[in-house]
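A single protein chain has been omitted from the complex, and every remaining protein chain is retained in its original position.
Right after this comes chain A.
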Amino acid sequence: MSFFSEKRSPKGIFTAINSLNKFPQQLLAKLCQDVVDALQYKGSVPQVSHYQIQLEKNSIDLGKNEVQSTINVLFFLYRDASKISNLDQKQFLEILQNQTGITNQAGKVLATIWEREKENLPSLTMPNVGKLIDFKWKVGVTFSSSISENLVTPFVTVNISVSNTDELVQTHSFEMSVPEFKEFARNLKEINQLLEVI
């Protein structure tokens, strides 16, 4: 999914840009910088409440969702741009203006920050990570084998399907002995707990 190279727009981008347009120039510049810093792990993800307060000071009333979607769209745009080599300021601005309803003023703010930060961003792009499509399992007990006559032991066999960014689906199968499965289970439960809390 690439906005800058393939001109594909994610759902909700127009609404998000409408909200973004309402930001005063300076505050928008600060927000862009915060987003770019967060992408480089130099700072934490910008807080909605902080920006709502700043907007109120400027007599601008934007709801939580509108502020959140502005933050989200900035993350999206800067990450997407960082994947393209040689995207200059002019191209950045042009594509942005052609694809969305961004105002001239706001567009220039985003493009200026891009120009300043574009050298720093690309190296931090995450590898292409697939999505988990399917998870199948079975539990069997091996009661004899050529290697070992009496070792009666259960095995868990898992079949997972992962789709990568090209929409190709790959299926992988693997087996686990009971201790290996316990370790696998422990990791997944940890992840589950963390995702519930955040």
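The criterion applied here is as follows: a residue touches a chain if its C-beta (ideal position, glycine included) is under 8 Å from a C-beta of that chain, and two chains touch if they have at least 3 such contacts; residues count from 1.
In the analysis below, contacts and distances are computed from a predicted model.
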Per UniProt record, name of the chain withheld from view ["UTP14C small subunit processome component", "COMM domain-containing protein 1", "Proteasome subunit beta" or "GATA amidotransferase"]: "COMM domain-containing protein 1"
Residue touching the undisplayed chain, where the options are A:Ser5, A:Gln105 or A:Thr153: A:Thr153
Touch residues of chain A, complete complex, unshown partner: 1, 10-13, 15-16, 39, 45, 68-69, 71-73, 75-76, 79-80, 126-127, 129-132, 135, 137, 139, 141-142, 145, 147-156, 158, 160, 162, 172-181, 183-185, 187-189, 191-192, 194-196, 198
